[in-house]
Structures are given as structure tokens and as C-alpha cells.
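Please find one structure pasted underneath; my questions will follow.
For this depiction, one protein chain was excluded, whereas all remaining protein chains were kept in their positions.
Here the chain labels run A, B and C in written order, and each chain numbers its own residues starting at 1.
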Amino acid sequence: EADLEAARAIVEAHSVLPSFEAPGAPFDAASCMAGKRILSIPTSSAIPFVSGIEEGMVAAAEEVGFEVRTWQNQGQPTQWVQGIEYAISNGYDAVDLMAGIDPNALAPQVAAAKDAGLKVFASHHRDVTDETAEPNVDVSLPLSFSRVGEIIAAWIVTKTEGDANVLVIGSDDVPPSQPYWKSFEAKLAELCPDCKATYYNVPVAEWATKIQTTTQSALLQDPSINYLFPIYDSMSQFMLPARAITGRMDLPIASFNGTPFIIDMIRNGDVEMDVGESLGWIARSSLDAYMRDLCEVGDVPDELYIPFYIFDAANAETAGVPAELDKGYGDAHVGGFRALWGLE
Amino acid sequence: MMTSAKDPFADLKDGLPRRKPGEAPALLARKVSKIFGTTKVLDDVSLAVMPGEVHGLLGANGSGKSTFIKTLAGLHDPEPGAELIMYGEAAPLPMPAGGARRRGISFVHQNLALMPSLTVLENMLLNDLAVTQQWNIRWGKARRQVAEIFERFDIHIDPMTLVSDLPQADRALIAICRAFEEVRVTAGEGRGLLILDEPTPFLPKSGVDQLFTLVRAVVAGGASVIFVAHDIDEIREITDRATILRDGRLAGTVVSAEADHERFIELIVGERVTMFQTARGQAPDRPVTASVRKLSADVARDVTFDIREGEVLGLTGLIGSGFDRVPEAIFGALPGSEGSVEIGGKSLAVEAITPARAMAQSIAYLPADRLGKAGVGSLSIAENMALPVMGEFRSLLGMNWPKINAHVSDLGRKYDIRPNRPAQALSSLSGGNAQKVLMAKWLQTAPRLLMLDEPTQGVDVGARQKLFHAIDEASRKGTAVLVASTDAEQLAQICHRVLVFSKGRIVSELTGAAITKDSISEETLRAHAPATDQTQEVA
Amino acid sequence: MTAPDITPPAAAPRWREINWAGLAESYALVAALVVLFCIFAMLLPTTFFTWANVSTMLGSQAVLVFLTLALIIPLTTGDFDLSVAAILTISAMTIAVLNARMGVALPVAILAALCVGAIAGAANAFFILYFRIPSLIVTLGMGTFINGLTLWMSNSATIGGIDFALVMAVVGTRFLGIPLAFYYAILMAAAIWYVFGFTAMGRRLLFVGRGREVARLSGIQVDRVRFASLMASAMIAALAGVLYAGTIGAADPNSGNTFLLPAFAAAFLGATAITPGRFNPVGSVVAVYFIVIGITGLTMLGIQSFVQNLFYGGALVSAVALSQLVRKREEQQVG
Partner (left out) sequence: MTAPDITPPAAAPRWREINWAGLAESYALVAALVVLFCIFAMLLPTTFFTWANVSTMLGSQAVLVFLTLALIIPLTTGDFDLSVAAILTISAMTIAVLNARMGVALPVAILAALCVGAIAGAANAFFILYFRIPSLIVTLGMGTFINGLTLWMSNSATIGGIDFALVMAVVGTRFLGIPLAFYYAILMAAAIWYVFGFTAMGRRLLFVGRGREVARLSGIQVDRVRFASLMASAMIAALAGVLYAGTIGAADPNSGNTFLLPAFAAAFLGATAITPGRFNPVGSVVAVYFIVIGITGLTMLGIQSFVQNLFYGGALVSAVALSQLVRKREEQQVG
């Protein structure tokens, strides 16, 4: 029998505007960071989510009084290599591998950076449950994708009142996909033993050509599917036509990332919910961890401190019309981090 | 196999001619057959060439001459059972790649086998590099060698130019000189076989004479030559014996000096042919169809003439004298031309003519380059033929293909196209039949002015008469026909009037009974005689 | 395309007789499609072999059909157009930016998208025809350039919220249970089939592709024909973009580009069918649906997604290989 109570509790916990909880002791960031430089290499500058975080980091660093620079690239590993070498030869204090670059997939360059005395940071690149060793990374800030999985499982159980048959689409070539899906599956089983979920893997490069056909086939094959869960919300757009063509416009979609156009879709009623993460928050809490490491003040977290916040029809408008990146999460983090860094 | 009862070699038991007792033939090919799809193109052909012999190979278009030669080159695999014996030694068939070269056979193929987008130097080295065991190339040495060869052959071509920048005649020179050099280098003393598949059409008369001198020199050294041509006079002049193919079968082998012109024609065609001859005399005094004024195009300079309805006007000269540029320019196919053409009461500036505009004035032009410029080999006969008349087969539902096919097969019958299958790809026809298709393509439009560039090049005697009849019929209906050709015999057969060019200018005009093969050749060469002065003047 | 009684040369002993080898060759892909369908129908009688599934398969591939049709026109005139996928993407993005973000009315936005396609086509044609650069190079470069423009226009973001009327007109409305998009694709294929087979323009395209010089000397204005074909290709690609925007109700700057290789595969696979050796719209449609049946069936069998790549690549190569066996492996000029 489904534990609706527990599910509802999880959902509610993430439906209130996030409040700031200091991830460590306060310190004087401005003085110890003065003159320091970090080169941030995002997985690809062409992803708005990523460039949004980059902008947040650059702005926050400016407030503190040091330099964060973005290495613009188009997702080519050889460009990342060039970025790290650029950091090494131009006297940067640290490189940051942002939002999806696996430091183990650039082992030689990371080692070279370490040898040259640079710190190496990585954030938002894997799930917290992922045990892979990252020997050369000074600060690693995995994200709790598995927590997201649990939130969405709880949401679906709540909405279907314990009668869910979920179609899940993921991309195994994005490393957190498996742990994320597993935690979803586990939580679903825990909250609702009778619920069912089926997982299909579609590599990122084939989203446009395969998500739609995969979804259609799955829906036709199992008409009892009553919930769609694309694990990254940008997949949703390819599921919409599948839903339309198979005549299942009634199927709700829940997802994760808080991408603005998906929040627009929530407002329009195409998508039911989206778990969002504030980009400004990610930017600041990453910087916080990096500064703690560079300033050697201790308390370096081993997880990206980021509250997850649920957008649904009720609060979609708070993200702006049309929705904007990093809007609707309140601004608890702005003041919170400023205070923590001794800027007030 | 021999057709004649008084075969000069009938006394030889094995059917092989021998000059010296016990001497093995340079090349003995036996029972060579080749089937393409369902057509037997070569049927049990045998051929013997003695050392020091020039052996002619004749036959109508599509009779299998080139196929036989390509079999020796290793391009086609003959059907099983074929044998090849060279100087008494069995040689493998199918011929392995490079095998011909190793055995001292070298070729001038009908299409010359040059690569237009590469340099002359590279083309000269082509056959050598194709099979050499040597790993590296020393370009400096190679170039000096080629320069030396060119000097020996008295050829003035920069080895670094692209072949595509050269006129056809130069290309032929390169292919010929390459083959002669190759046979000299690769064959042993007193050995070697040089195979020339229609090398003469592109050559000026002087070039043909030079070629024959070279051929004689080669055979004097003991090597042999197989010489393919449609010009019976050439064959009779240069060859010792000649083998004639008809429909892929051996029609006979004759001693060239003993067979007369008619005998050759009979063997080629299989029956007596009445040679076409137009009624000589001035063209009927009909209105002027087109007036060409001060036309300059490429080497052609200040060309001015009129052509009347129903007139067949020949343009000739040495290759490179610019006569063949005239029709091209009139049709708007040659950029950078000047002058004017008056046709149908309208005066057109030559530089403004495009092929489409020319066609609108009912001008038609058949280029010499059959599959490069005149027709598309990979498309069917029907598609090629229907191109200029598509508009007429439009119905409410678009083009009426059954009607087009019926029309095309009627034309095929009319012009004796073999095989007459509209769906067959043009490239699968022999040269002569392809030419008939392309001629029909334009004749069906009943043009006011029909311009033909070397219309019978590579066309056999029989087919040639059919084309002449077609031209004659068109001219009787009022079409003015402009024929650019180096073939004096052909011009003499069909033209009312001939303009002879030299260095880009018209230097003489022959009309009526004054047009004979000899007079044309004479004018062509005479016009050329004071060459040095004229060169200055033109330059 | 040729009339039914025009059969390939080598295999035609007498040209009014029924040519079995020719028929086998022409309809091998159709037969393969039917066989594949039957196999999956037997394996999955309750899911695959249903009208719902069939109509879904038909309705969902209209974009790919359009893009393949866009490709075969320049392929017929002997030009490559590698920029079609980029044009599809920028066209969809133009609609999204104008309609969803700037509030421009849908018809105007669609018109603007088609204009963008026309400009891209004209730019391709300019470089190819004026500068005489091989089309492969121009369209490769142009495709990348257009991608850059798309990223710039969209700020790299997916833009949703396109007027629902477009979605209704593309996949929202059904006729005989199949979304309208399918009928658009079929109409477009039929139009091209007619033009290729039964108009003088179609002949001109073919002659230009097979022999530029011959075409020129036959009075065809070669550059004009090539210009028209490059424009047609870009415009159809832009239409594909409109359909794409209508299919997903949104536009993103990247996903459209992934259609390029499947469209090329379908164009070449389609050239082995119906009128073998020529790019033809009916063959293209058959090829697209052949592949879709395979992929859908495999997905329904729950087979891992990499198998779809294996099927895709394997089907392309082996279908063409089979068709070559029928022709006794003779080299073909495709065009």
C-alpha cells in the first residue's frame, strides 16, 4: 500500500521557497581572495543553464573582488584541454570544471594543472552516490541527483495516489543518469510498491531523432503508462509530439532542471512540474566552496549545497512571464552568502 | 575463316602467314569472345600479327574493335576459351593488370586514355607509374626525360600544363608519343606491339603523315603495329594486311595492297554500298538563312559569310585553324566571342548569344565531343533524344512517356539506330550509333540552321551514308547546314560550298564541281604553306 | 523519374516485355519494408500491429521525409546540400523567436522563416554558382555559419510557447487517424514526383546533374536550374523547420542538426528503389518508413538503443548491397 503521507511530506518540503543555511563558518573572503584568479571551463557554453551559472560566478566574484573567467567552448574535449593549459600558462590559481566535465576524463591535464600548483575544482558533474575516485581534484561538488529522483518519485506517487506507471527516459552517456534513475526507482518502490517504472536510454546526440519514437512506441506498447518522466527537462519537448500523436495529451510530465521554457510549459499546462535549482545559488555555493579551499579556512563541503524547489502550475508565474533563468527562487542566497563572506 | 578463295596465305597449313619460315607471330589471339549483358560483342575472333607487320583492324561502328583491344589491355575479361600467344609463348588471358606492358604491348586507346585534370608530365608517366615496382619518383629526372622525348618527337608542349588546357590534337600527340616511347622502352630488341585505336581523327594531315613515318620506323625495327581506322585510304596506305570485323565476328583478313576500296567496304558492310553523293552545283538560289559578320572567336578572326536555305556549307582547315570555333561561337557556346549573326531578320551580337537564345532562333549545334558535350551517357536514348522537344509531349498530366517512347523508336527506325531500344543507356551504344541518336535529337527539331562539328568522326562507312542522307533530307526541306570537319572526303561528298581556314581566317572558297577530296586537301595545305609570315600577322 | 516502361538498360532484352529483374530491383525495398512490417506484426501482434501504432509511425516522420525531399533535388542536379539541417533549425527557431518571444502573428512568423530559408538558399547558390566552389564545401561552411546564427538568435536556449494553432495544423489534427503532417509530406513527395517525372523542369534537373556541358549545349540555362534547385532545397528545408516547430511546439538550436545523416541515408537508400539509380521522392518516402518500422519494432521489443544504430547502419548498407546483387554488382552512377 502506498505511503502517501511520506510522499506528501517530501513534496511539501520542496514546495516552499528555499531558505539559506550557512554551509560553514563565516570568513573574510575579500581579503584572502584578492588578486586570485579562477578559470571556469563549462561543459559547453552553448547550454544556457551552464552559461547562466557562469555569469553568476563571474558576478559574485566581482562582488568579492577577484576574477573568475569563463573559457568559452562548444563542448569539445580538445577545447577543454586548451582551457586547462591556458590556465596553467597564464598564472591562474585554479581551474573549475563546470557542470558535466568528468575530471577523470581529462586526467592528464588535471594532473598537469596540479603539478603546476593550480587547484582543480569540479562541480555539478556527478551524483553524490557516485563513488568514483577523483584523485586529483581539490574540491569536488557532486549534486544530489538522487535526491531529485526521490522528490520526483514522491510527486508522482502523490499525484497518482499510488497508482503510477511511469515512462522514464534518460541518457546514460550523461554520468549521473544511472544513479538518478536508480534512486527514483528505489524511492518509488519504497513509497508505492505497486507502482511501476520503465527506463529507456537515449544518448544525448539522438534526442531529436529518438526520444519521440521511443516514447511513442512505449506508449503504444503499454497503454497503462500514466506518467512521463524525462530525467532532464529539455527532453520534454521531444515527448510532447509523441504524446500528441499517440493521442495521450492527458499524460502529465514531471522533470528536473528548471529550464525556463519548461517552466513556460508548466504555465501553459503542457508540463506538470519541474524541479528547479537556482543558478545563482549554484554559482555562489560553488564559489563558496572554492574560496574556502583557496583561503584554507576549512569547512569545504563535499556536496554542492543547493536546495531543490518545485515549480508547478501554482507558482510557475513567479519565474517570470516568460520564465527567466534563476528567477522565482527568492534571494535568500544573495544576502546569506554575502554575510557569510563578510561583505556586509 | 578466310573468306576469299584465293587467300594469299592459304598455302600455310595452320592458317598463319609467315614471312620467314619458322618465325612465330608477334601476337596470336584465338577464340576471343566477349559478352556484355546479353549481347555478344566479340564472337570467336582470331587474329595473327607477324613481327614487323602493320596490321589494320577495320569494321563498322560497334563491330568490336575497341573491345578486342581493351581485352588485350586487360580492361575486359574475355569469355573462357580465349588464347593469347606472343612470340610463341602463351600469355595469360584475362590479361593481368600491367601484363600488357610487361609483354611490350602499348596502346593509344580510342579515348586517348589521358587524365585531363592532370599535367602532361603526369600523363606521360601514367603507364609507367601504374605498374612500376620502383617506390619513389624523381620528378626532376622524369621531367628531363619527358622534355627529351618531346624534343625527339618535335613536340612543343610544356610538360607542366594541364591536359585539359590543350586542344584535342595536342592530346592525341601526347597519347601517341607516349605509346611509341613505351614500346621502345619496354619491348625487347626487334619485338613489341603498338596498338593504335583510331589515332588519326584528331590529327591534321601533316600529323597523319608524321604518324605513318613513325609507324614505318617502328616496324622497320621489328616491332608490330595494329592500326584501327575507318579511313580505308589510310588503311591501304599504311597496313600490310587488314582484318575486318563485322558484328563481332571475323569477316576476313586481306592483304591491304591487293584489296581495293570496294572490297574493303564489302567486307565491312557485308554488301555493296552506293556511296552517297549530293547533286553538285550551287545551292539552289534561295533566301539567305544566316549572315555571319566579322565573327571572332578564340583563334578565329573576322569570319564573314552567308549561308542559304538548303545549302550545305563546309568549314575546314588544319586542326587549330579555328574553323571549328565558328559554329561553337554562333551557338553562344564559346565565351569571349565577337561579331554578329543575322538570322530570321534579326541581328544578334555574338557575345550576347546563349545556347538558349540560339535555339530560340531555331539554330541547332551538334558538338564533336559525343559523350562529353552532345549527350549524356548515363541517361537513356529516349531521354537524350526527347530533350529538345519535351514541350511537344506535354499533356494535361504532364509529359506523356508512352508517346515519347513511340516517337523515339520511330526516329530510331528512321535513322537506323542499332539496337533501337529507347530505354537503353546512350553510353552502351557504339560511337556511330550514338552519333545517329544525337543527330536525330537535333534533326527532329527541323532547325533553320543546323551546325555539325565532325559529324562522322568515328562513324563507319555504312552509317556514314545514312547520316549523309539525313543531312541531305534536312537540307532539301530548307535547313541550312554548316559542317565543320577535317575530313575532306566527307566534305566533298556532301557540301555545296566549302570555306577553307588558315590561322583563323577564311583563305579560300570552293564551290560546286571544284569541291573534291583532293582540292580540299590541297587548299588546306596550300593555305598553310606561308605559315611563318601569317603567324606574325595574326599575333 | 521515368515512365514505367523505361527499364534499366542491361537487363532489358526487349523493352515491352515484363522485366522481372528490373521489377525485383525497383520494388526490393518496398518488399523489405513489407517483410519487416510482417515480422514485427507477428512478434508484437497487440502493440506493433495496431492502427494506433501505424498511424503514429506515419505521422511522426514527416519532418524527416521533408528533409530527405529537400536533399534529393540538389542531389539530382549534382549538388550536395549539407546545410539543409541547419536551415531546418534556423527556420524553426525563427518562428519561435518571432512568434513565441516577440509576439509576431503566426503567419508572419512562418513567412519570415521561409524568407530565412530563401536567403540561405540564395547564399548557397551565390557561392556555388558565382565563385564556382564545389557545393559540398559551400554548404558545409554555410551550415556551420547558420548554426552560429541560430545560437545567436536563440541565445542558445530552447524557446517554447509557439502558437498552438501551428501544432494543431501539424500534428494536432487528424485525418483517418493520421496527423496532418503525414499528408503534407505525401503531398510534397507527390509534387516532386510529378515534377521529376512529368515536367520539362524535371528533365532539366536530371540533365544538369548528369551532364552539365550537355545540358548547357542543349539550351538549358544550367546556372538557373542549379539556382532553382538550391533554392527549392533550402525552401523545403525551411518548410521542414516549420513542421518541426509545429511538431514539438518549440525550437531548440541543436536538435535539428541531427537529422542530416538520417536524411542522407534515406535519400541514398531511396535511390535504390522505384527508379533505381535515380534519387526519387517515392523511394525516399519508402526508405524513411522502412527505417522507422525497424526502429519502432526494435524499441517495442525493448531492445537497447544501441541496437537501433546497428539497425540503421546495417539496413542502409545491406539494403544497398542487396540491390547491387540484383544488378549483378555493376557500378552505378547515382544521380
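Keep in mind that, in the parts below, contacts are C-beta pairs under 8 Å (C-beta built on N, C-alpha and C of every residue); 3 or more make two chains touch, one makes a residue touch a chain.
Treat the numbers as computed from the prediction; the structure is a model and nothing was measured.
Peer 1: Among B:Leu118, B:Val185 or B:Ala356, which residue is in touch with the absent chain?
Peer 2: B:Leu118
Peer 1: I'm checking contacts with the chain that's been left out. Which of A:Pro26, A:Pro108 or A:Gly335 qualifies?
Peer 2: Answering carefully, the residue with contact to the hidden chain is A:Pro108.
Peer 1: Any idea which of B:Leu166, B:Ile268 or B:Met385 touches the chain not displayed?
Peer 2: B:Leu166
Peer 1: Check the options B:Gly37, B:Gly98 or B:Pro419 and report the residue that touches the missing chain.
Peer 2: Counting the whole complex, the residue in contact with the absent chain is B:Gly98.
Peer 1: Since one chain isn't shown, list which residues of chain B touch it in the complete complex.
Peer 2: Where chain B meets the chain not shown: residues 70, 73-75, 97-101, 107, 109, 111, 113-115, 117-118, 122, 125-127, 129-132, 134-139, 153-161, 165-167, 169-170, 173, 176-177, 204, 206-207, 210-211, 214, 318-321, 503, 528, 531.
Peer 1: By the contact definition given up top, give the residues of chain A that touch the hidden chain.
Peer 2: Touch set of chain A with respect to the missing chain: 44-46, 69-83, 85-86, 88-90, 102, 104-109, 112, 171-173, 175, 201, 203-205.
Peer 1: Give me the chain C residues in contact with the hidden chain, please.
Peer 2: The list for chain C reads 127, 130-134, 136-138, 140-149, 151-152, 156, 261, 264-265, 268-269, 304-317, 320-321, 324-325, 329-332, 334.
We take it that only the chains that are shown with their structure count from here on.
Peer 1: If you connect every pair of chains that touch, what shape comes out? Choose line, ring, star, complete or other.
Peer 2: Topology of the interface graph: linear, an open chain of contacts.
Peer 1: Any idea how many Å lie between the Cα centroids of chain A and chain C?
Peer 2: 37
Peer 1: How many angstrom lie between the centres of chain B and chain C, each centre taken as the mean Cα position?
Peer 2: Roughly 44 Å separates the two chain centres.
Peer 1: Roughly how far is chain A from chain B, going centre to centre by Cα mean, in whole Å?
Peer 2: Distance between chain centres, rounded to whole Å: 75 Å.
Peer 1: At least two partner chains per residue is the criterion; list those residues in chain C.
Peer 2: In chain C, no residue touches two or more other chains.
Peer 1: By residue number and range, which residues of chain A touch two or more other chains?
Peer 2: Residues of chain A touching two or more partner chains: there are none.
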